[in-house]
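Of the protein chains in this complex, one is absent; all others appear in place.
A, B and C are the chain letters, set down in written order, and residue numbers restart from 1 in every chain.
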Amino acid sequence: MDIAIRIAGEAGQGVQTTGAALVEVFARMGLYVFATRSYWSRIRGGLNWYDVRIADRELFSGRPHCDLLVALTPFALEKLRGQSGEGAVVLFDGEKADDGVAALAFTKTARELVSSKVMANTVAAGAVFGVLGYDIDALVDYLEVAFSGKGEETVEKNITCARRGAEMAREADLGMGAVPEPVKSPSSVYSGSEAVGLSAAVAGVKAVFAYPMTPSTAAFTWLAGAADKYGIVVEQAEDEIAAANMACGATYAGVPAMVTTSGGGFALMVEGLSLAGMLELPLFIMNAQRPGPATGLPTRTGQEDLQFVIRAGHGEFARAVYAPGTVEEAYKITRIALETAHRYQTPVIMLSDQFLADMQKNIRRLGEKIDPIDRHVLKSPPEDYVRYEPVEGGVSARALPGSSAFVVVDSDEHDYAGHITEDLDIRVRMVDKRLSKGAGLYDEALAPSFYGPKSAKHLLVCWGSTYGPLREAVDITNSRGGSTAMVHFSQVWPVNIEKARRALRVRRRDNRSSRRVTLIEANATGQFASLLREAGVLSECGLVTRFDGLPFTGEELAERIR
Amino acid sequence: MDIAIRIAGEAGQGVQTTGAALVEVFARMGLYVFATRSYWSRIRGGLNWYDVRIADRELFSGRPHCDLLVALTPFALEKLRGQSGEGAVVLFDGEKADDGVAALAFTKTARELVSSKVMANTVAAGAVFGVLGYDIDALVDYLEVAFSGKGEETVEKNITCARRGAEMAREADLGMGAVPEPVKSPSSVYSGSEAVGLSAAVAGVKAVFAYPMTPSTAAFTWLAGAADKYGIVVEQAEDEIAAANMACGATYAGVPAMVTTSGGGFALMVEGLSLAGMLELPLFIMNAQRPGPATGLPTRTGQEDLQFVIRAGHGEFARAVYAPGTVEEAYKITRIALETAHRYQTPVIMLSDQFLADMQKNIRRLGEKIDPIDRHVLKSPPEDYVRYEPVEGGVSARALPGSSAFVVVDSDEHDYAGHITEDLDIRVRMVDKRLSKGAGLYDEALAPSFYGPKSAKHLLVCWGSTYGPLREAVDITNSRGGSTAMVHFSQVWPVNIEKARRALRVRRRDNRSSRRVTLIEANATGQFASLLREAGVLSECGLVTRFDGLPFTGEELAERIR
Amino acid sequence: MTSHHPSKDVAWCPGCGNFPILDVFNDAVSEAGIDRRRLVLVSGIGQAAKLPHYTTGNVFNGLHGRALPAAVGIKLANHSLEVVVTSGDGDMYGEGGNHFLHNLRRNVSLKVFVHNNQVYGLTKGQASPTSDEGFVTSVQRSGVILKPFNPLAAAIIEGASFVARSYAGARDHLKEMMLAAFENDSGFTLLDILQPCVSFNRVNTFKWYSERVRPVDDSHDPYDQAAALELALEWGDRIPIGIIYRSGRAAYESRAKVLSKGTMLEQFERAAHA
Partner (left out) sequence: MTSHHPSKDVAWCPGCGNFPILDVFNDAVSEAGIDRRRLVLVSGIGQAAKLPHYTTGNVFNGLHGRALPAAVGIKLANHSLEVVVTSGDGDMYGEGGNHFLHNLRRNVSLKVFVHNNQVYGLTKGQASPTSDEGFVTSVQRSGVILKPFNPLAAAIIEGASFVARSYAGARDHLKEMMLAAFENDSGFTLLDILQPCVSFNRVNTFKWYSERVRPVDDSHDPYDQAAALELALEWGDRIPIGIIYRSGRAAYESRAKVLSKGTMLEQFERAAHA
């Protein structure tokens, strides 16, 4: 049993406030919540919506059609009514409307009731409760906490509005039939961005450099807010080139550092990435993808930068690329990424996207206590320390400047001590050293995860944020008599051939799977499919893509993978 | 019959002058010449050398060991003596030397003879003639022309020095046995960089933007020198980002434009590349590769940027990537690259490298008459012109600003008219439009070339500047009873599967070749091998790599590919 | 003048300082008699950078921070075009800072209109290079501690041909400045326009600017560099608006030999039809 609610209106109109409030309240009530946001690249006007889906079991995806649409503008009504499900309840903030639409005049009501236009949002939230038939007290409790800082009067006014909203819905006889029963769902709501920020702070990231860019800004902003609590220097760089090089400097000096950006900003960091490869610095970059090329669709989602980030940078060096699939994984992988960067002294990229960055879900509470990663640095380096001692596995002992050793790093080809060299024998040894890290990274590459019946005839393969929608699609198809399972990669580089083949049931003989295999990607060219082919994992597969900027949903995928 | 001469000394000592003079003189004499340069990243000191190889048949590569070493410093002697061939003649600019080395004191001689240190170079050149036993008059003729601008006296002094050098060699009884007989070789000497510059000028490139970076600077400098003659605006940009965006602006306004850079500079152009993809501009970038990562080895060669340039840029868009193999091809492909960029309105990259940029060869005279490419622009666009009309094949009619049409281009996702849009249906159509160019590019992709016996048992595959060394290696191995042939790709993206399979004798059934296949690449990871695997062309092959920064040579390869 | 598919949907917030700038721009273009077909509007990314979509002309809406190099490329390819750059303070002085700096020196005849709202509008309110010290944002939680960038002073020092400031709330003044900018064809023409952002800058509001802007004295000689610098360095209770500086330097186009034989576009076409 689940219900999808869509709050839609203009930017700056309160869609955000209303949606966020509902998410919190539902989670506190014990419902499972999954929310996504859809917005235009503008500050006022346009068409934004907040999808809040609730259920009595865990959710992993949005739904294409909603059961309850709250349209705050005529434009929202016009555009989204057609995308509401069969028999959906449609509320409109106005005084009259077509058949099948309930005109509830939230704004007018709020103005009349408490002389405030803003509190129309609370009326709307109340109406949602009315339609769903949930006890309004849950909302009232929430409003008391949420507005406690604004004074008694504001709290009271909001409560009045909420109750009135619920009444309006009941009066208009808009009650829905079945709604999910509250259960004992986890009560902590996180967005993907919050999970990333929190994980970085807990892992001991002490320096964050970024230039604002949607959809990466949310994680950056979260970290700015946490700077005092966790002790983090958060500096807005003059451009992305600076951000990457500042982070290189900070990691050289010994603190875990992080850079947040999106595709276009990442493009500007590519030279810095290559620098980190040469200097062997644990640079950590989060690229929250959005559709390109160029400026593209700044507020939309996509998985178009996979091949780019894997090859980005001139010259050859080892790297790892991760792509977490869920909010929990965003937390987990952020730490793993930082650890890998430090264990191998090499750059690591984490691919997020607008979908993951903005998705919200209630999950078990994430650790907030600082628990720094191991930087693998020498405590008392010897006097004759050299930075690039060639060792088995390629990872030399790392000392920090300011200690008993001199630490010399150079973007030119260098000798063991880090000094510039033109000796071509040393060159060869240094290339070997740097690239030999690839073997360790390869061995340790995360195995893809498997979901669904082991015996399924059709394997669906995805990476990154597509996890949730695909997982729901697997359940849907199987419930309809299908035989599907999924394989998800939360690390996309290096691809460990053995682990991948095992998960994909690929025969070594001819690189074909014993099952039908379909790749699911939010890009137009099937980049991960190419990668599997290149890695020698899988020679052939089907492909389902989406590249309009919206995330996949379980239902849509279930239709498309029949 | 061929002879390899190596002039070696410090930077700034005249290695360059002497080498260049010898190349010219030998070519005029009717010998086939192939010259390469090896130098450190510094202005004075270090160890530079100029390899001049001469023969009575066409040459394609240098040789690892020389037959005649001219060492201008003790350091050059020490480092390079061991790399001289068995029985090589070794001249040293000094008054005494070990056994087997002829101390000829060029500098002292020049100082005594004409009170000039600089003319030691001419003494050395004369000595080379003496050793080889060629008539000194050829050199004298050349000196008359070369120094005619500097006055009678300078000419005379140089001639005196040349004659004395030759005498010194004869007196020391240093004559070599057999030397190549002059034949009717072509007399025009070009470097790879000159060929690129000339081709661009002839093709009608009217704007060149660059930031200096070895080894791309030679082409940029050549174009600066040709600016007045051909009518080209050549502007040094404040950085590479500017260069790429300036070129985007210039192409938008209607003139073919070009950007020259090397890997690190290319890294900074990546966002601009994505812009050209989105705006559908015929941006043309030459990336003259050098070893990385980061600053790496600025004056050395390598093929490490292949995968990078193919995937560079966030988002997805069509592109072509070329990699000429010889000086002639550098000329030919520069034009093809510009034409492709204009025919498909999409960015095109040409991969060169230090080896190709600096290699010199005498070939038939290249066309110098301006012969502009077709830009495929509308002469009189209709009033209601829109820039991005979706058409079969994806290439919309192109108008220029300042004409009867308004030309609107936007880095955001845009509608047909070029205006920013948030309409996701249009988004999908625009992605399809942009990517559908890929089909045309794929069909037109240059077929790889084949050299050697059709029935050869061992196929050697290479791309870009490795052409020459590999071609010589094929001849050498076959002359030793081997059975080898080579396949060379001068276009590396897109890879046309059918054309590639045909050349590589690959069976569709299992993507294996009916021959043994070995890839030859100047990188450590076998990037082109990965690409062929990804493209689905070839599933398995051997790999021979070199990544010390020096170019392959035919002899070395012949040893390694047995 | 019929409009050529200008975007009907203007993405600015109601009350935004960009609206009067757009209005005045349209007026000024008409009044200056500029042929819209020879007009190229070049912008980067940001709220200000959307302006080209809301008027009529050729449009090159490029990358964030990269309007200037694109504009230079256009002008060098065809210097008969009127090339106007419309940009924000983040776009021009932040991400695009290096291009700003060096194009002052290059002195190509571009009309550069910077909508300076002292904030990053489109990305929701982070500090921009021109944000005042102490300005609090979601990133600069304890307020900006960097000294605000002074674009006018930089332009005066580094060689711009024409340096002026105006204000979105002073329409007549703004038009006068735009007309003067259109008239200046001897190089880099900077017009920094104070532009209230009603959504994210609650400090530098219409009221705040209106109380402070003061037209420069008629007696001011824009060719006097020292006097110009003094004006440019003024910021606070008094903010001078007007033509601050003129260098009298010759434009790049008139000094680059190859451009004396016609535009590069003409030179290409001559060669193609020869």
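Just so it is clear, contacts are C-beta pairs under 8 Å (C-beta built on N, C-alpha and C of every residue); 3 or more make two chains touch, one makes a residue touch a chain.
Not measured: the values here are computed from a predicted model.
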Using the touch definition from the header, name the shown chains in contact with the chain that isn't displayed. A, B, C
Out of A:A21, A:A124, A:I232 or A:V495, the sole contact with the unshown chain comes from A:I232
So one chain is hidden, and I want to know which residue out of B:A55, B:A227, B:V259 or B:V409 touches that hidden chain in the complete assembly. B:A227
Have a look at B:Q236, B:S436, B:S449 or B:N478 and name the one touching the chain we're not showing. B:Q236
Among A:M1, A:I370 or A:V391, residue touching the chain not depicted: A:I370
In the complete assembly, which of A:L378, A:V408 or A:A447 touches the absent chain? A:V408
Identify the residue among A:F209, A:Y344 or A:W493 that touches the chain left out of the display. A:F209
On chain B, the omitted chain is touched by residues 12, 40-46, 211-214, 217, 220-221, 224-225, 227-228, 234, 236, 238-239, 264, 294-295
Give me the chain A residues in contact with the hidden chain, please. 204, 206-207, 209, 227-228, 231-233, 235, 237-239, 241-257, 271-272, 275, 279, 370, 372, 375, 386, 400-412, 417-420
Touching the hidden chain in the full complex, which residues of chain C are there? Just list them. 94-95, 97-98, 101-102, 104-107, 129, 142, 145-150, 153-154, 157-159, 225-226, 229-230, 233, 249, 252, 255-257
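Assume only the chains that are shown with their structure count from here on.
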State, to the nearest whole Å, the distance from the C-alpha centre of chain A to the C-alpha centre of chain C. 37
Junction residues of chain B - those touching two or more other chains: 241, 271, 275, 279, 410-412
Among the residues of chain C, pick out those that touch two or more other chains and give their numbers. 11, 45, 63
